[in-house]
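One protein chain omitted, others in place.
Letters A, B and C mark the chains in the order given here, with residues in each chain numbered from 1 onward.
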């Protein structure tokens, strides 16, 4: 049982893990003697190895991690609250400790928790603040001075939240709840044969893989430059998951559909079709060669850092980066043999992918990314069996309007639905509950539908869908009665 | 003070009033011996005359209205509540009273309140229901059997809510909160000189008139068929409000702008330009000639019913309907003289409207309706002074995208903003508060902006707006701190 | 065709979806000689999607749920955790529990689910330190937080409670905090569906003179621009495709409160 195994596990060297502080996540590989920068703190992960996932650590002097003891609330004596903010005049002079004082405390090795306590005691207005304002003050200062991180196992929830918060551009602003809809609308589950075409850093692929749990098969379609799997590698999937993951180049889709495709037409250009890390992913080029070297934290870097682990080697068909480094260590001859072996393997898998597609019986199609969805849908739906779902994500609404129209014209699909979701986060606190003050402006748009046998579907479905039917009012009335 | 006068006033014959039951509104003229059908009840308004606005009436036998006494809650003895719905099996047999029994009670002249009490006593499951379910039951039955209506003064709030609920098609699905935004974005206030071009049954015009309170002037632009003012007439404005309301035909806008316009080019076609009740408004044609006759209630009829009152005559420049009827009563000669007088007056006002527009110093422009907004905006903005707001409403987003682009290209406008509002209604009840289970899917879209002096604006504003600036994060952070 | 795998042809006993046009479909059991029946009201698919992802469900997950209700979420959970996971579902109402069991058998997923007819607030889920995730959709979820905690694995797990009313959420959040849950987060998700329609808007007649440039209101470039008006423009109207929101949409189903049981 993969699920139950996942939780009690211990942190091991080479794992793909996620650092967590408050609501901020960062995916990192667990490596020894490697400086990590996260939320303006630097530290080494060495001491985390052997602890159970979910453990919270405090960063201590020298950047070493120590498991944190129970979190103590500030002593209640200092929590003497005012009744309102009437008498508080903010003149910026309420804190008696200066910046230099605080710096001195830090240099003395005083822990974050104690610094916060000192700040409270040296605030002239703290006692006059309302309890609410006091809590806010403490929380703010804690966040600033306490260096606490938790190490957790990656998951679709965590990685999709992380990417949306840190690098939305890399995943075409696909919000996590929209991804959640895709997985359900696409009916992703163990045993499926799925076609995935995405340029969302491999996040969508990873989510599909997680939901299929290694059962079934996935054909990833990829554009020029090869499939992107920076986010996929952050999931830390077992090697076995990659056995049934296939790739097929988009540029061969038409020839496959017109039955002119053969593996023989490929050899000279096989290099072009090598799956590779995203070329536009600047972070790869900027990465220092030595893993001991400190790496700069940047908000545009949330992808799995460092080199590939052993486990992932089988999947990483063309981590040229790694290969280049290896070529320096190994003999040139050996390198060529290795290259040939890999190329052979690659070709074998390509043939298998082509064969899988040719069966035209995929259980679903997921499209997400920077390409215009219409041509993708019109072609790739050919590989999907009838009565199966498909979902297309686009950051913009307009292309999906067009896609909808084209699909309707072509026929062979029913239940076409264009939608978006609104996501509201709430603050739930005694006597001060309300929706969060900022919310995401949009999570992108989805077009979903179900394939049907063409000859039947064309006439019937077209006619039925042509009726303008809004949600029946009677149904909603019933609902209202049930809940109100 | 118009505002304070409005509230304590008494209901008078000829008034424009609104019937209210729960959250349902209907605009009616107060007329004697006229059967009104509202929420499946019929009654006469005769008895309401002389009571203060805001009075609640009960419909008694014979359809006469009687001021209602304090609302009594059902006696608490019957309110014996169960703890959960576990033992309730709904077999449709829990009510011992039959339809015929209830009918008999009604025929005996038993009041609605008593019928509800009887229903409770004859329900075998009422005692087992939770208190919550009991409340729901009582509310439902009350609504069905108690015939209670309140007569209130019309206002933008009431009429815009009513139209949106009952006849959204007539106001191009302009939701009331969107109208509220228009009034604020358009900076509508006493003393303005406003240009209004709408095909929302005159609701937008009425809202602008209310907000200007008779101070300033309004030029209503109208398409072929004349200005529509079905909703405007429901506001019951004093006659003085119409003195500074002018009309100008859209079809003369270009000639006015090209300075080829003159009143002499109009005479032969003056009939075409006569303001008239909306032609497409079917309810007018279906209306029975005699006011004594019963009128069928229809959800598609929320416009001011009946003929124009004396007060409104001056505004109603071409209620052909009324004129036709009058012509049968008056001599033909008299009729012709009357017609000539009106035509003269109409021409005088048209000249005044043209003069007002020619000054090109309007304080704002409001556009809403079924026409493509781009050509309207491009032309009508010529009549607006610099540094003044304009607002365009459209039910669809796409035309406003285009309008935005065209205005940007043309220049002379800044602060262009395309927006929509989300409106959520809440149920707030002890221990069961939540947003209402259904909400409006959309209230339409607004494009707003501010005019600037063209030569300056063209270069500066264009350059500044070209910068892609999202709302500054720092500002929002500050907010978050303030409220959380 | 099973609820957890695809089949190629419709067979006796299958549940099929009958498609009656846009936005209107319902599942029916394929059975010779029986009339099709509609099912009871179900939890919204939009919520189910978010619940499934935020609870981190996947093949192999052990999940506890209460109440079973109409079984709509149960079926979604089973589909996700199959073939190696398991669902423990607890239903207070006897008739519903029996109905659910019957349905699970009918859909051939009974090996993936255990149904218990008991009060989760009093008796819990009947499992301890086994679950990866717990889901509650009951009137007083705060009374079951202790049981949820003990059902979850020692190493921790994910929790979700679905409640229509904010007061339930307030009490649940307090109880979660008291029981040491972390990452307590309340969300609400709403689906906005757009109808794709071809719309025609009338081009107003402004009485444009024959000599076009005599009009000072239009600069010369303007005429050219009007031709680009998106979509085709014929006979005084402009046509375009529009995504039109439905007049009414579901405005609220419930609040989703998520939390993590941390390693203690």
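As a working rule, a contact is a pair of C-beta atoms (placed from the backbone, for glycine too) under 8 Å apart; a residue touches a chain by one contact, two chains touch by 3 or more.
Just so you know, these numbers come straight off a predicted model, no measurement behind them.
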Contact residue for the chain not shown (choose from B:58, B:167, B:198 or B:402): B:402
Residue touching the undisplayed chain, where the options are B:14, B:54 or B:168: B:54
Positions on subunit A where the hidden chain makes contact: 84, 86, 168, 173, 223-224, 250-255, 257-260, 370-372, 374-376, 378-379, 382, 395-399, 401-402, 406, 409-410, 424-425, 431-442
Subunit B, residues in touch with the chain not shown (by the definition above): 1-9, 52-56, 150, 155-157, 160, 176-177, 179-181, 183-185, 187, 189-192, 207, 210-215, 363, 385, 388, 397, 400-402, 404-405, 408, 414-426, 428, 430, 433, 435, 450, 461, 464-465, 467-473, 476, 478-479, 482-483
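Everything that follows uses one rule, which is that only the chains that are shown with their structure count from here on.
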Separation of mean Cα positions, subunit B and subunit A [Å, integer]: 48
Chain centre separation in whole Å, for subunit C relative to subunit A (CA means): 21
Residues of subunit A touching at least two other chains: 422, 476, 479, 483
Residues of subunit C engaged with two or more neighbouring chains: 164, 166, 188, 192-193, 241-243, 246-250, 255
